[in-house]
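First the structure, which I've put down as structure tokens, then a few questions once you've had a look.
Showing subunit A:
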Amino acid sequence: MKLAFDILTVFFVSCGAFFFLAGTVGLLRFPDSLTRLHALTKVDNLGLGLVVLGLLPQASGLFAALKLVSIWLLVQLSGAIVTQLIAGTVRQNGPDG
Partner candidate 1 sequence: MNAATLFGLCGAVLVGLGLYGLVTNPEPLRKILAFNLLGSGVFLVFGVVARRAAASGLGGDPVPQAMVITAIVVAFAATAMAIALVLRLLQETGRSTLSADDPGGTDGGNS
Partner candidate 2 sequence: MTISSAFDVGLVVLILAVGAATIAMREAFAAVIGYVVYGLLLAMAWVRLAAVDVALTEAAIGGGMTGMLMLGAVARLRLAEGNDIRTSLPVRLAAGVLCVLVTAGVAVAILSPPKTIPTLAPMVMENLAQSGLGNPVAGVLFVYRALDTLLEKVVLILALLGVWSLAPDSVWGGIPGLRVYARPGSTLTFLAQLLPPVGIVVAVYMCWVGAKEPGGAFQGGTVLAAMWLLVMIAGLTSVPSIGERWLRRLLVVGPVIFLGIGLAGMVLANAFLAYPPGYAKPLIVAVEVALTLSIGAALGLLAAGPPERV
Partner candidate 3 sequence: MPDANVLHDATTTDGALLVLAIVLPAAGILLSFVLGGRYAERIALILLPFGFVIAMIIFIDVWRSGHLLVYIVGDWKPPLGIALRADGLSATMMVAMAIVFCAVAIFAYADFGTREGSAEVRAPFAFWILLMAIWGAMNLVSLGGDLFTLYVALELLTFAAVPLVCLDGRAETLQAALRYLLFALLGSILYLAGTALLYGSYATLDIVLLSRRVEMEPATLVAATLMTIGLFAKTALFPLHLWLPPAHAGAPAAASAVLSAVVVKGSFFLVVRLWFDVMPGMLGSAGSQLFGVLGAAAIIFGSVVALQQQRLKLLIAYSTVAQIGYLFLIFPLAFDAASAQLQGTGALTGGIIQAISHATAKAAMFMAAGLIYAALGHDRIDDLGGIARALPMTVVAFALGGVSLIGLPPSGGFLAKWILLEATVATGQWWWALVILAGGLFTSCYMFIVLSRAVAPPSEPLKFQIVVPRYQEAAALVLALASLLLGFVALGPVDVLQVGRLDSMMVTLR
């Protein structure tokens, strides 16, 4: 049982880490702000989501698991909104604004 949990953790966290890596490469390599934002949201949603999912089996109890999920939700929320704000600014002021 413990082993199965550990395997799950390793799998999901690795997947999450992959998305983090991909998102970071995108952030550095993509040509303009909007596409970079696109790359970043992948990190927020999928990357962090997978990491949290992977950590859930290791959580010490229901409360800790809830805390983990709420971290993901909060990052989702703030990430999405901040991305919106940046994108809005870009649309308003042009790519250099």
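One rule holds in what follows: contacts are C-beta pairs under 8 Å (C-beta built on N, C-alpha and C of every residue); 3 or more make two chains touch, one makes a residue touch a chain; residues count from 1.
Picked so that all candidates are chains of the complex that A comes from, given by their letters.
Since this is a predicted model, take the numbers as computed values, not measurements.
Candidate 2 is the one that touches subunit A in this complex, out of the options 1, 2 or 3. Within the complex, the subunit A residues that touch candidate 2 are 74, 77-78, 81, 84-85, 88.
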